[in-house]
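Structure below; questions to follow.
All protein chains but one are shown at their positions in the complex.
As written, the chains take the letters A and B, and residue 1 is the first residue of each chain.
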Amino acid sequence: MVAGHAPRLLLRIGGALFTLVVTLSALLLATFALSALSPVDPALRLVGDHASTASYEQARRDLGLGRPWIVQFERYVSHAVRGDLGISSSTGQPVREDLKTVFPATLELATLAMGVSAVVGVAFGLLGARRPGGLADAVIRILSLAGNSIPIFWLGLLSLYLFYAHLHWTGGPGRLDDAYEFTIDRGTGLVLIDAWRSGEPGAFANAIAHLILPVLVLAANGLGNIARMTRTALLNESAREYVTLARAKGAGEARVLLGHILPNAAGTILTVLSLSYARLLEGAVLTETVFAWPGLGRYLTTALFAADIPAILGSTLLIGVCFVILNRCTDLLVRAVDPRTL
Amino acid sequence: MTQRTLLSVRNLSIRLSRPAGERVIVDRLSFAVGAERVALVGESGSGKSLTARGLLGLLRSPLSVSAERLEFEGRDLRAATPSQWAALRGSGIALILQDPRHALNPVLRIGRQIDEVLRIHQRLSSGERRDRTAEMMLAVGLRDPLRIARAFPHELSGGMGQRVMLAMMLVNGPRLLVADEPTSSLDAALRDQVLDLMVSLVEQRRMGLLLISHDLQQVAQYCERVLVMYRGRLVDERRAVDLAASDHPYTKTLWSCRPSGRTYGTQLPVLVREADERAETLS
Partner (left out) sequence: MSRARLIASTDLLLGAGLLGLALCAAVAAPWLAPFDPLIQDMGQRLSPPTSTHLLGTDGLGRDILSRLIYGTRPTLGLVALVMILTVPIGLTIGILAGYCGGWIERVFMGITDVVMAFPTLVLALAFVGVMGPGLVNSAVALALTGWPAYARLARTETLQMRRSDYLAAAEMQGIVGVRLLWGQVMPACVPSMRIRLALDLAAIILAAAGLSFLGLGIGPPTAEWGAMVADGSKVIFDQWWVAASPGAAILVLSLAFNLLADGLRDAGNRSP
């Protein structure tokens, strides 16, 4: 039985990879187009206003400007694939190095928020499916409407005011208090791990105090949708015949929901979670600005203010790549979970 | 042979409550089933499938069941709590459904689905469960139990799927089997095989069988008594051997409608329905 599946599986993986490559190429094309269309002259940016004509011309040649655009695109792609995303005009560093510093912070934030979102969201979805029309349903509806209507940067600001400035329950902006900011060795770039390993008393607790608000704000955004779609997926499955048969065997409601309905709804739920994670990465952009979180999002917004084109496009590309990979992998994941399409 | 009565039903009604008002779908059915083979026959829309589910307490709002008497082995089921129902289903009464492609859980392996009944109702070791499952699978004619136990429902043919359902429901030794159109989704050749199997298993275990079907010919062949339903009401009750001699107009028409070599080329009789019935059917 397995032997028969192998060639089909390879074909499917091949197809998914092809789609992935095409999408990523399109993304590269989009960012390249933006850089080409930008009114900012990159050569001028590089050498400065007071440079001589000669050095300006040299810069233009170095950057490959003036060549036909397809050549420029090829140059852009080959650089990007190697990780060379240009030099940031504000930090002066290679964009790649900047990204390496900031990406873990966003990853940490988004992943923790995803965890909270998924657990609470699916739990509510389960409760709502168990008693359609009950209290859990009303809560789901409110959470979902709220999550889709509340501007996340506003929620962040107000929570910061309420829970930090007014109630002093959580830490403030940034990942750590100033006291720890400079004494902790930033090995992994993940503040929780670094704080733990540093052994500094109170550092770990401080890291958590700073994390808790941005994580909750980010999680609150997607929670409602996860709950609502989980509930819908579960209710759709519960109308099927195998559920009747399971009950006919004498299975109690808990067993029916968790042992029969949930495994069948797993594909849909995983899709929802995966797409939610992708959206979280985008939401992090605004949240990081509010909480002064030194992640990819804040790097992007700072670059936007400074019109730092390489940095803007580099971070856009990185977020875009993550987004696309998540979206495409979702399909594969769903197929893997369902034995019918394995 | 004196039979004990397994299922006793008196004036069972099933109602559907809608915003526009309540509608009676099954109207005051009364019958009894012992350790015998009884058929519930009717055309689609007669309410027979709903009755089957109502007998197991599987109907939920907006459908509701009421009865003057609904007893299984002497126990009054009308006020049964959900956990009492759950204890009864799969151990006292069993139900098999029409289409194994939909009635089997697509993401669980067959073996797991079969021994689930044992997990729910009995405390056995996994080895004992495995043995009983394999035994049951052989009894229903599945010749490679170990391989099939590891398979998923979509890998099985219709006939095998139906055998799996039988195994699933009989492995825990229920006393009454309710079969809701068990062969309607199978092709003609398999139908007889599966019915033969069902009947022989039921006989062996001295169980009762309530066979729900729209095929009068089939039930005449396999059952001992036939209950005829029409639009929610029980219109006739006969022994299978007496079906041909029934004087009820509906039964007579159904019986004479069976296509065969003799009727080839002739027009089959049609039931003359009342004008208002016709109007209601069309609306």
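The working rule: contacts are C-beta pairs under 8 Å (C-beta built on N, C-alpha and C of every residue); 3 or more make two chains touch, one makes a residue touch a chain.
What you see is a predicted model; the values in this text were computed from it and never measured.
The shown chains contacted by the absent chain are A, with contact judged over the whole complex. Touch with the chain omitted from the figure is made, among A:L34, A:L65 or A:V119, by A:L34. Here the missing chain is touched by one residue of A:A43, A:I319 or A:V337, and it is A:I319. Touch with the chain omitted from the figure is made, among A:W69, A:W154 or A:W169, by A:W154. Interface residues of chain A with the unshown chain, by the touch rule above, are 19, 22-23, 26-27, 30-31, 34-35, 37-40, 133, 145, 148-154, 157-158, 160-161, 165, 278, 281-282, 285-286, 289-290, 300-301, 303-305, 307, 309, 312-313, 316, 319-320, 323-324, 327-328.
The rule we apply is simple: only the chains that are shown with their structure count from here on.
If you check the complex, the residues on chain B that touch chain A are 53, 56, 58, 82-83, 86-91, 94-95, 97, 99, 102-108, 116-117, 120-121, 152, 154-155, 165, 168-169. Residue ranges of chain A in contact with chain B, taken from their complex: 1, 240-242, 244-253, 255, 259-260, 263-264, 266, 338-340.
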